Structures are given as structure tokens and as C-alpha cells.
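Every protein chain but one is kept in place in this view of the complex.
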Amino acid sequence: MKMGRTLLIRLSAVLVILILSVVLFFIGKSHTVLVDNKTVTVEGREIAPLKLVEVSVSKQGALELTPRDRDKFEVTGQKHRVTVTYTDDAWNERTITRSFTVPLMQDMVMVLVPALVAHPEGDQALWLENYEAPTYAVTMSESDEVVTDDMAGLITGI
Amino acid sequence: MNGAAVVSWGKRFVRSFGLPRIIIALFLLSLFILAPFAGVNVGTSLSDTLNRFGMNAIMVLAMVPMIHSGCGLNFGLPLGIIAGLLGATISLQVNIPGPASFFLAILFCTPFALILGWGYGALLNRVKGGEMMIATYVGFSSVAFMCIMWLLLPFNNPTMVWGFSGRGLRTTISVEGYYLHVLNDFLSIQLTKHLVIPTGMLLFFAFFAFIIWAFLHTKTGTAMTAVGSNPVFARASGINVDRIRTLSVVMSTWLGAVGILVYQQSFGFIQLYMGPFYMALPAVSAILIGGASVNKASILNVIIGTFLFQGIVTMTPSVMNSMIHTDMSEVIRIVVSNGMILYALTRKTEAAR
Partner (left out) sequence: MTLNATKGQKLLRFLANNTVPILFLIICAFGIPLSGYSANYLVSEIIIRLVRNSFLIVSLLIPILAGMGLNFGMTLGAMAGQIGLIFISDWGIVGIPGMVLAMIISTPISMFLGWLCGKILNMAKGREMVTSYIIGFFMNGIYQLVVLYGMGAVIPIRSKSLVLPRGYGIRNTVNLIGIRKSLDNLLMIRILGIPIPVATFILIALLCLFVLWFKKTKLGQDMRAVGQDMEVARAAGIPVEHTRILSIVISTVLAGYGMIIYLQNIGTLNTYNSHMQIGMFSVAALLVGGATVAKANIRNVFLGVILFHLMFIVSPMAGKNLIGQAQLGEYFRVFVSYGVITISLVLYEMRKKREQAEAGLSLAAAQEVEA
């Protein structure tokens, strides 16, 4: 009887740790959110970039984008808010705030700012696309030589 | 009907020879069998193995006296190597070219080996039972101490010192023009295009092996074995245990010194500074692979062990590389050599000591 209880406690401890790790995975996963202000084509219609726009993601400081600008935010977790502040044709300052969800294993997503401004109520898929870094940017082969030197000993200062 | 007998004989054989050794021997055998299929020249491999055997055998032999006297595995081999390095550098400083420099190096390393070995032995006599860990650190600290000395000692032979400052020894010094290949080329036999037997080096080892073998059969040698197997009994029968142990340590140290000189004449370079740092481990595992244990070792163990160990070190990179295009030899070397030491350290029968 007592053995059974110990086992139960241990199993539930392991379970709690497993759940904790899943939670940590979700909240700790880092994503790069690119914000891009260039001509985009949405539903066959071309949308011009904005003259000057201020974008911020979650609670991070806002970035200013001129046409054809691209910048990035490093965020953790899946759910985020993007806030876009711009002046429309009638010189009124407008602010759009939308929240979005990044797919869990997606390292980079790109917010297409002109598309978001054109479709402020539109579906997330209209203005948010998954982004894969070009391979040449990833395979930076500086030092590929593996040093498995067990002679290092104490000689290198730490 | 004879099956049972064969099985029991086999069991006895496995027990006496040790399962790990058999596995390693079979592994090396399979490497030699696989070599032609992998496009590796067996002649070259055998030649390399023999060469490396000759280079390392005396350093492995250096393990024998200390194991016999019960001082355990000589993890402090770097101390002997340092004596050898001192001999080598002084010989080059004296600057007598040609084979004579080799014998000069042996001559010069001897006093250092005697003094260092004596001190080392006296230290080990005070820490009976904990020799191996302390030996390791004696080796390490002496290497580090000599790093300072190599920078400060007043050598000035231009082949040895740093060119721009003219002070402090280089990390590697070529022995070309001095004693490069003096033993390798002595009476060497070119069997085929690829297979060369370094007769001189092997003879040199055989000479030392014979001396040690003969020594172990003298009165002092048997006393040494007695000290190793039962120190209390040895003391009771009037043997000066500490003196015998010191003698064994001095012998080990001197053999280590000569061993590194033989190594250098084949390798072509004197490696200073951190060079000797981990040189003890290959020698220790080689003698263990050869069938020695923490308190028992013979010349045969040295020969078998060095051949198996160096065979694996030579063969795995070439064969593995051409078979699976991955050089895992480093990993295999680490696992085999340290695994062997672990195996020896954990044997129950010897743990009683």
C-alpha cells in the first residue's frame, strides 16, 4: 500500500515536470517577427507601402519604417500584439492594434505592414506570412574544424 | 563429447586473458582483415604499427617496475618524460650532430631521472595507498613547472629558441641533423615497397626488455615483486620496503626518460611545454590491454599491449575512414584506452590491496 503511494507521488512529480517543460517550451520559444513596409499583393490587388509608419510588437519600443524598410523584433511565446501607427491621406493619425499567433516551431514570421493597414479587420493570413531565412544567411561556415583536444587542461584562461 | 571440455577450456582462457583483451584483439584482427577491402595497404599499416610499437614500447615498459613494487600504475610518467626532455635539450645545446647526440641525450637525462625519480619515490612512500591520484598530479605539476623553465632556462642553440626574441625554447624542436631516425634506420629491413621493419628500434626495445626481465629475476628484482605482492611479509623478511619502492620509481622514471628519446628519434620532434601532459594515459592503457593489472605486469604484457594499442591507433583511422567515410578513430581510442583503465581499476581481486 505504502509502496503504491510512493510510486504514485513519484509518477505525478514526473508528470508535473513534464507539463512544466511543455509550458516552458511554449513560453520560452523565441521567434523573430520581421516587420516589412514594401509593395505587397493581396488578393490580386497591389498595395503601396506607407510613407512613414511606426510599428511595435508587444511591449517593445516602436520602430519607424520608411518605404521598403524592414526591421525585426525578437519575441518569446506565441501570442503577440502588433501596433501600427500611421497618418492616413486626410492627415489623421490612426492606430491599428491586432494580436496574432506565431506557429510554435516557426522561427521567423513577417508582418506585411501595408497589407495590415489595408485590411485592419482582415484575416491574420492576409498580413502575416511565415518566413524562412535564405540558406546562405544560415550556413555561416567560419570555423568548422572540430577541436576535441583533451590537452587543453588548465592552460586556457577562464 | 569433447564439447564440454572445449567450453570449459574456452572459459578458462577467457578468464585468464580477460574478455576486454579478447574483444580488442579480435577488433584489431578484423581491422587487418578488412584493410585490403577498404583499399588500405596492409604493408603500410603493419609498418606503421611496428614503428609506433617501437616508439612507445619503452614508455610502456616504464610501467613495469612500479607495478611490481606495488606503487600501482605510473600516472606520473610525465616526470620521466621531463627528464628525457631535459636530456634531449641539453644534448642539442651541446650541439654534437649525428647519432652521438642520441647517446649524449641518454647520458644527460640520467642524472635528472635519478634525482627526480628519487624525490618522486620518496613522496610516493609517504602516501602508500593513494599513489595513483598523487602520481597524476605530480605529473601535471611537473609539466606545468617545466613550462616555466622552458621559457627561462638559458638555452641558446638557434634551432631550439624562438627566432625573434632569441629566448625561450620553441614548442616543437626538430631533431633533424641530430638523432632523427638513428634507431629506425639502424639495420632497417625493407621487406616490400611498403613494409619496412625498424630493426634498430625494435632491438633497442628488446635490449631494455631483456634487462628488465633479467633484473626482475635477480635478488633485488624478486624482492621488488615481494614488496608489491605482500609488503608486510616483505618487511618481516628483512626487506627495506621503502628503498625497494624508491628504486622501482627511479627505474620507471629513467625508462620514461629513455622512452621519450626513442619516441623523438622516430617522430622527429621534441615536444615541449604541454606536450608530455597526457602521455601517461596511452602507456597505462597499453600495458593494461596487454593483460597487466594494477599489481601484476610482465614483459609479455608490455609487448602484447603496446602492439594491440598502437595497432588500433594506427588502423582505425585509415580503415574507418575508407569504410564509412567518418573518422571515429579518436572516439574509439578514448573509449578503448580509458575503458581499459577503468576495467583494471575496478577488478575486485586487486581492490583488496
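Going by the order they are written in, the chains are A and B; count residues from 1 in each one.
By our rule, contacts are C-beta pairs under 8 Å (C-beta built on N, C-alpha and C of every residue); 3 or more make two chains touch, one makes a residue touch a chain.
Computed from a predicted structure; not experimentally measured.
Enquirer: Looking beyond the chains shown, say which of B:G10, B:P111 or B:G130 touches the absent one.
Expert: B:G130
Enquirer: Among A:E54, A:D107 or A:E129, which residue is in touch with the absent chain?
Expert: A:D107
Enquirer: For the chain left off this view, which of A:G28, A:P103 or A:P120 is in contact with it?
Expert: A:G28
Enquirer: For the chain that got dropped from the picture, name the residues of chain A it touches.
Expert: 17, 20-21, 24-25, 27-31, 76, 105, 107, 135, 138-141, 143-150, 152-158
Enquirer: Touching the absent chain: which residues on chain B qualify?
Expert: 75, 123, 126-130, 132-134, 136-138, 140-141, 144-145, 147-148, 151-152, 168, 281, 326, 328, 330-335, 338-339, 341-342, 345-346, 348, 351
One rule holds for everything that comes next: only the chains that are shown with their structure count from here on.
Enquirer: Measuring from the mean C-alpha position of chain A to the mean C-alpha position of chain B, what distance in angstrom results?
Expert: 58
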